[in-house]
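Below: one structure, written as structure tokens.
One protein chain omitted, others in place.
A, B and C label the chains in the order they appear, each numbered from 1.
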Amino acid sequence: MAAHIPLAPVESSTEARIRTLAGDLKQQPGALLPILHAVQDTFGYVPECTAAVLATELALSRAEVHGVISFYHHFRTRPAGAHVLHICRAEACQSMGSAALERDIKQLLNIDYHQTTADGSVTLEPVYCLGNCACSPNIRLDDAVHGRMTLAKTERLLQLLKEGQA
Amino acid sequence: MNAEYLIKMANQIALNLAYEQDPERRADMVAGHIRKFWEPRMIEALLAVDPAHPDLSPCVVAVLTRL
Amino acid sequence: MTRLYLSCDSCALSVGADELAQALTAQLGEQIDLQRTSTRGMFWLEPLLEVDTPQGRVGYGPLTAEDLPSLLAADLLNGGDHPLCIGLVEQHPYLARQQRLTFASLGHNRPLAMEDYAAQGGWSGLQRALNLSPQQIVDEVKESGLRGRGGAAFPTGIKWQTVLDAQAPYHRGFDEAVKFIVCNADEGDSGTFSDRLVMEDNPFQLIEGMLIAALATGATRGYIYLRAEYPHAHRVLQQAITLAEQQGYLGEAILGSHHRFHLQVRLAAGAYICGEETALLESLEGKRGMVRAKPPLPALEGLFGQPTVVNNVISLASVPLILSKGGAHYRDFGQGRSRGTMPLQLAGNIRQGGLVEVAFGVTLREILYDFGGGSASGRPIKAVQIGGPLGAYIPPAHFDTPLDYEALAAVGGMVGHGGIVVFDDQADLGQMAAFAMEFCALESCGKCTPCRIGSTRAQEVLARIRQGEDAEDNLALLTDLCDTMEQASLCALGGMAPYPVKSIVKYFGEELHSVSQTPSAGGQH
Partner (left out) sequence: MIGYFDPKTDRDLGTPASLSTSLITLEIDGEQVQVPEGTSVMRAAALAGINIPKLCATDSLKSFGSCRVCLVEIEGRRGYPASCTTPVSEGMVVRTESPRINKLRKNVMELYISDHPLDCLTCPSNGNCELQDMVGVVGLREVRYGLSVSNHLHLPKDTSNPYFTFDPSKCILCSRCVRACEETQGTFALTINSRGFDSKISAGANESFMDSECVSCGACVQACPTATLSENTVIEFGQAEHSVITTCAYCGVGCSFKAEMKGNQVVNMVPYKDGKANRGHACVKGRFAFGYATHQDRITQPMIRDRIDQPWRTVSWDEAFQFAASRIRQIQAQYGTNSVGAITSSRCTNEETYLVQKLVRAAFGNNNVDTCARVCHSPTGYGLKMTLGESAGTQDFDSVEHTDVVMVIGANPTDAHPVFGSRLKKRLRQGARLIVVDPRQIDLLKGPHYQADHHLQLRPGTNVAFINAMAHTIISEGLEHSDFIAQRCDQAAYQQWLSFISDSRHSPEATEAITGIPATELRAAARLYAQGGNSAIYYGLGVTEHSQGSTMVTGIANLAMLTGNFGRPGVGVNPLRGQNNVQGSCDMGSFPHELPGYRHVSDSSVRQLFEQAWQVSLADQPGLRIPNMFEAAIAGSFKALYCQGEDIAQSDPNTQHVEAALGSLECLIVQDIFLNETAKYAHVLLPGATFLEKNGTFTNAERRIARVRKAMPPLAGKEDWQVTQGLAAALGYTMTYQHPSEIMDEIARLTPSFQGVSYARLDELGSIQWPCNDEHPLGTPVMHEDSFTIGQGQFIPTEFVPTEERVNGRYPLLLTTGRILSQYNVGAQTRRTANVAWHAEDVLELHPHDAEERGINDGDWVGISSRAGQTVLRARVSSRMQPGVVYTTFHHPFSGANVITTDNSDWATNCPEYKVTAVQAEKVTEISKWQERFRHLDSYQRQLLSESQAEA
């Protein structure tokens, strides 16, 4: 109610890009999730202005869009590191020692879950099942799943990342 | 009462009833409207206006004889 | 030129199939025709390379690029012997003893090759369905005895009948009186991957199943609600849908008929609860994945308030065969009220992990030892969790239970989505009990109180029990709380999260009282 009278639009480029992303999808009923995916795929996260922009684009309220963004763990509201490393914490991986691997990787990167390494290269996230449970333990580095993981194999992957080959 | 004010009002009524093409019937309608809604001193003041007053619309001139 | 087969499934990729393929191409070049096929589902062997020989396909695995020199030296291209050679793949006991109906094509097709799909008998169910009335299709599915493979085991034919009989209201957003087929591909249970296998390895089978469901119910639109953790499946499905559209299987006038069906993949966003069908529908509508109270049934008022079939991937993927071979053919597999086959998924601490599609009735012991070959660590198996994170932990004492819906229920377990996660004797089941509630708390939508608050309280009470704090009172409180969650929760997440805890209390009670020092759930070699 505070911003009752809309001001003349002075739109940032972020807002304009979100509007464009929405424009391609918004005619589909229930398009909010696909649009949020598009936003996160584009920016690497969901920028703060997204709720306001999508509310007007989709005839929703800011609250509704915010409620959706905050409900789904996939959507991050702050930028991530250059790469995202997911460690599977689900039962099958636990049965194959993922808890120890998790501890070791955290130590290796010197961060906890939802944190990013000091050099901005890797953000660490938990994940609950990657569907590769016959080859546990598993991690996911960006879009690729890696099975039968060990700390050594993780170190090798991270090394390859540094060399730009992963 | 200010004659200009009343002339303006009477003219306005005539204009808004202009859909009636027949001038006689139209003048009757305007006169009827004025009788229905105007207070006597307003009608008196309008009747006091010289029918040759340049601002009076022809219809209102016809109305004056009907009030 | 020798034909070689190597899977392009994400499991194979996760253990180096692409690197192997590159090495093969680099070293053998024109000598070979390397076909990237679906997986055989024998994941402990991945990457599994198969060589076409006059006797049949000879397999080698698990391979890495480093194994190539020795393989070539062993006359790989002629099926020569090698320590990693498993002989003729089809005769491998793991495969030979299965009854693969839904997964009959595994290993035989290239996932996105439509000609391969057709060659494996694909689309014949659809062809038949196009010549049947909707009621006849529904009757065929009822005849098959197929029950929902997502976990709830509700008879698929009855669900379809409800949608067929429902009158769809006009929907402004779609400008028609639309019904929907929604495929629940939010395969979030740990230890399960059969949905992923269908989608990555034989996507047209799912599309065909959804098309038949559409013909049966009069639906004109479909969504595959796919979990975001499956990017590979997402890519494959997108391509498969495009191909199917190009070939006239999807869109207006399916195969020249007056039927139409538009299919889309919608990506989930990291919420286990969206595997619950009403939360899934909320999510598809672009909302928070909060569970809806039932009634109304989704079949009557589902997606966007329209009549909707919500089926799991495997349920839908079972349908083409039921239509092509007839419901009776499918029904003749299995036992009791559990008809047909169940794709079981062997996972966790198991030597031979992978897909085991068998008719209902096989015992757990047969699965674990005859198929699975015991634990991966070589240590005794202490427990298996069946049916995902909400499933009970079954002790060896019950390993002779036959795997069907009713028999498992009798020992407090459930088939669920058929995932079997194996734990060896080093596993800390007290920790797993705590994890069950941690997971429930993490994934609770928060709508109902028993789940929202109960799951956090259960973690706290468990922690106190494990610290030995008023153990008896707290155990009584835990039992009471589990009971409350089970009886009073709105949906199965809160309602079943107590199952693993209760099974551990019941079968492994002593483990609750000891906190292990190292983070371990077993699997230490």
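Here is the rule we use: a contact is a pair of C-beta atoms (placed from the backbone, for glycine too) under 8 Å apart; a residue touches a chain by one contact, two chains touch by 3 or more.
Nothing here was measured: the structure is a model prediction, and the numbers come from that model.
The chain not shown here is in contact, across the full complex, with A, B, C.
Touch with the chain that is not drawn comes from one residue among A:Gly44, A:Gly67 or A:Pro126, which is A:Gly67.
Annotation: of A:Ala52, A:Leu108, A:Ala144 or A:Leu161, A:Ala52 touches the absent chain (contact as defined above). Residue positions on subunit C in contact with the hidden chain: 172, 271, 288, 293-295, 441-457, 460-461, 473, 477, 480-481, 483-484, 487-490, in rising order. Within the complete assembly, residues 1-2, 5, 9, 12-13, 15-20, 33, 36-42 of subunit B touch the chain that is not shown.
One chain is missing from the display, and on subunit A it is touched by residues 1-2, 4-9, 48, 51-52, 55-56, 59-67, 70-71.
Definition applied: only the chains that are shown with their structure count from here on.
As a whole-number value, the distance joining the C-alpha centres of subunit A and subunit C reads 24 Å. With centres set at the average Cα position, the gap from subunit A to subunit B is 77 Å. We define each chain's centre as the mean of its Cα atoms; on that basis subunit B and subunit C are separated by 88 Å. Multi-chain contact residues, meaning those touching two or more other chains, do not occur anywhere in subunit A.
Residue positions of subunit B touching 2 or more other chains: none.
Residues of subunit C that touch subunit A in their complex: 10-11, 13-15, 43-44, 46, 171, 173-174, 187-193, 195-196, 228-232, 266-272, 283-290, 303-304, 345-350, 353-354, 376, 385, 389, 419, 421-424, 427, 431-432, 435, 439, 442-443, 445, 518-524.
Taken together, the subunit A residues at the contact with subunit C in this complex read 29-34, 36-37, 58, 64, 67-68, 71-75, 90-100, 102-103, 127-138, 140, 143-148.
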